[in-house]
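The structure's right below; bear with me while I get my questions together.
Removed: one protein chain of the complex. Kept in place: all other protein chains.
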Amino acid sequence: MKDIASLLTSVREKSPLVHNITNFVVMNNTANALLATGASPIMSHAIEEVEDMVSICNSLVINIGTLDSAFVQAMKSAMKQARILNKPIVLDPVGAGATPYRNRVLQELLNTAAPDYIRGNASEIMALAGLSVQTKGVDSTESSMDSIQGAQKLSLQYDAVICVSGEIDIVVYRDQIMKIHNGHPMMTKVTGMGCSASAILAAFAAISSDKLQAAVAATAFIAICGELAAAKSTGPGSLQMNILDIMYKLTESEFSDNLRINAL
Amino acid sequence: MKDIASLLTSVREKSPLVHNITNFVVMNNTANALLATGASPIMSHAIEEVEDMVSICNSLVINIGTLDSAFVQAMKSAMKQARILNKPIVLDPVGAGATPYRNRVLQELLNTAAPDYIRGNASEIMALAGLSVQTKGVDSTESSMDSIQGAQKLSLQYDAVICVSGEIDIVVYRDQIMKIHNGHPMMTKVTGMGCSASAILAAFAAISSDKLQAAVAATAFIAICGELAAAKSTGPGSLQMNILDIMYKLTESEFSDNLRINAL
Partner (left out) sequence: MKDIASLLTSVREKSPLVHNITNFVVMNNTANALLATGASPIMSHAIEEVEDMVSICNSLVINIGTLDSAFVQAMKSAMKQARILNKPIVLDPVGAGATPYRNRVLQELLNTAAPDYIRGNASEIMALAGLSVQTKGVDSTESSMDSIQGAQKLSLQYDAVICVSGEIDIVVYRDQIMKIHNGHPMMTKVTGMGCSASAILAAFAAISSDKLQAAVAATAFIAICGELAAAKSTGPGSLQMNILDIMYKLTESEFSDNLRINAL
């Protein structure tokens, strides 16, 4: 797991174009997070163009936050095309387990194309793995550490890297488990932090062929930025502003110096 | 009207889950305002899941800002379910009076289920009450004090609490009229302040059985936060940031100390 921090420099140099079919709540944050990190965002959901958009992009984010039937149709079309063109797919199963419709759509999406990455909170990952969980809408009621079994099941089933956000962030790829100890609790008081993490994951995925390394780097990057931003913020309003400034300015050595990860 | 400020502590302790079918302009602000206050937001409009979402939530916000036929269908379905399950409904009639379509949809929504709360500016409330008003899009051209008659008419008709935002905020429940003197004019220069107020109202409604008290507390809370935020802001950009920080930090005693309300 060397060279985690150097991936940030690669993202900035290559500025990958990330296609997002995502929810209405976070589109603005997500685009700004990608720009601040050094990537280029595209938001597009028209069935008439999603295949073409995937073709010119470097990776694809599928986020079901405010899903409806038109968006789901576009998601399937984009995922199929991304699979054909071998572009990395990140799935963010927002609210998995909250309603039968969400669960049904997630199965349809997973049957359409296996994602390379799935990123969610513990409740979402456990629901997606078919484990019985309590959910509270889009918020987790479970600890990330309790989701490891479910994450490993999903990882093996789809050959995907599974990222679970929480007090400790977990990244699971088959039998490899990484713990990221960065982050700050105030991040849960800003909407769309997880959605931004999924989009940034897609940016890192676009420039690295090592799936586990890309996931650890992206997860650690947003956690470190949040941690540094929280230290100079008086609440979630200033945190949302400061995290974008820090994403924009964080140097490779600041990234390395603040990194607190270990294998389980 | 004692214990206004203690309701804030209840919101933070119980963290009610608020289901929002709202407009695209304010979804992000609204979610952040709910999180900063201590509640949990859900945004969902798929006809396939709105009934299920209402079932797991504690209250429902219907905001017609960027309405279209699909959203209106979902709103009706959610309102019916909320009535059946006896969950509080807040209606925000954005732009009432601006177009015949908005007026027609509002009547359909009111015929579907009587809301527990209606919150808007004076022009919107007067238009909804069938009074002749000038509107300027979604901005009010009338004073909140002039809307009292219309608000009382609506309150009796639907047994609803009517909240009218303005230089003075008015809360009307049948023959009871409360005036809230907090707030700041710069709040009108940030989009979605009223929409956030409606969502926060739904959070307070979820934890209080006293409808008038919940409405006064929620209305005063956002007005005080806006007032305190404006005092340290150099414009609407910093106001939008500072209000979230203050929503997050305001103590019960700061709430009480700044409260300027009286009965009419």
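Going in written order, the chains are labelled A and B, and every chain counts its residues from 1.
Basically, a contact is a pair of C-beta atoms (placed from the backbone, for glycine too) under 8 Å apart; a residue touches a chain by one contact, two chains touch by 3 or more.
Worth saying up front: this structure is predicted, and the values here are computed from it rather than measured.
J.: Of B:T66, B:S143, B:Q176 or B:S256, which one is in contact with the hidden chain?
T.: Per the contact definition at the top, the residue touching the missing chain is B:T66.
J.: Can you say which of A:E49, A:E108, A:E167 or A:D257 touches the chain missing from this structure?
T.: Residue touching the absent chain, from the options given: A:E49.
J.: Can you list, in ascending order, the subunit A residues touching the missing chain?
T.: 17, 24, 27-28, 31-32, 35-36, 40-49, 52-53, 56-57, 70, 240-249
J.: Suppose we count only contacts with the excluded chain; which residues of subunit B make the list?
T.: Counting over the whole complex, subunit B touches the hidden chain at residues 23-26, 28-29, 65-69, 95, 98-102, 135-139, 188-192, 233-238, 240-241.
In this text, only the chains that are shown with their structure count from here on.
J.: Calculate how many whole Å lie between the centre of subunit A and the centre of subunit B, each centre taken as the average of the chain's C-alpha atoms.
T.: Taking the mean C-alpha position of each chain, the two centres sit 32 Å apart.
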